[in-house]
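Note that this complex is displayed minus one protein chain, with the remaining chains in position.
So, chain A:
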Amino acid sequence: MTLFHFFNCAILTFGPHAVYFSATPLSEYDTLGTSIKAALVYLGTALVKLVCLATFLKVSENDSFDPYQELLKALIGFIDVAGLYFALTQLTHRNISQNHKFQAVGLGWAFADSVLHRLAPLWVGARGLEFTWDFILQGLEANANLVLSISLAALGSLMWLRKNKPKTLIPIIYACAGIVATMPSITRSATHLLFIAYGQKLLEKRIGVAFSKGCRL
């Protein structure tokens, strides 16, 4: 039964990548090599990012929200953009169109991210007896991340690979790229704000419930 749950979560986490690969023309143009290369670049980028995070970030004991640290985190997040730049422009790809290239890179990128961040927790956690929504959420997160990676790769290919862009679109592209690249920080801040707005009330309510329970007993 718990293996069943693990299977479900694995489908949710890794299924969309496979579907994307097989449903789009990517599978017809032999872009697997590109995806693998992108995944390797992701590995290197993740390593560099870890080193940077460990060097520049302070470890906070409590889960407090520090805007300065968040800014630093967002800046370090741009290492991802550098990695994508490398994967898109510096690597020699087989002769495939730009259209397919960015998709292949984005897909490889997202898949590597899923494997690195989600496979081990899934294997350890989802086979336990206790049911939690965590792993289903994690699968949904993997889906969102796939979309994010491909859009970032698309924007990157627009910025760096296309030679003649209409002048008016350039700032829009850069703005979009900036937004997408800082998306993790944005969602984190949003969660924090949401917590401030609603969490407090929720917390009070819970404490109230516990208190009334204690009184009743």
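In this text, a contact is a pair of C-beta atoms (placed from the backbone, for glycine too) under 8 Å apart; a residue touches a chain by one contact, two chains touch by 3 or more; residues count from 1.
Everything that follows uses one rule, which is that contacts and distances are computed from a predicted model.
Engineer: Quick one: find the hidden chain's UniProt protein name among "Nicalin", "Chloride channel protein", "Ubiquitin-related modifier 1 homolog" or "Mediator of RNA polymerase II transcription subunit 27".
Structural biologist: For the chain not displayed, UniProt's protein name is "Nicalin".
Engineer: Looking at the full complex, which residue from A:Leu12, A:Ala74, A:Val105 or A:Leu122 touches the chain that isn't shown here?
Structural biologist: Spelled out, the listed residue whose C-beta touches the missing chain is A:Leu12.
Engineer: Can you name the residues of chain A that touch the chain not displayed here?
Structural biologist: Residues in contact with the chain left out: 1, 4-5, 7-8, 11-12, 15-16, 19-20, 22-25, 28, 99, 128-134, 136-137, 140-141, 143-144, 147-148, 150-151, 154-155, 158, 162, 164-166, 169, 176, 183, 187, 190-191, 194, 202, 210, 213-214, 217.
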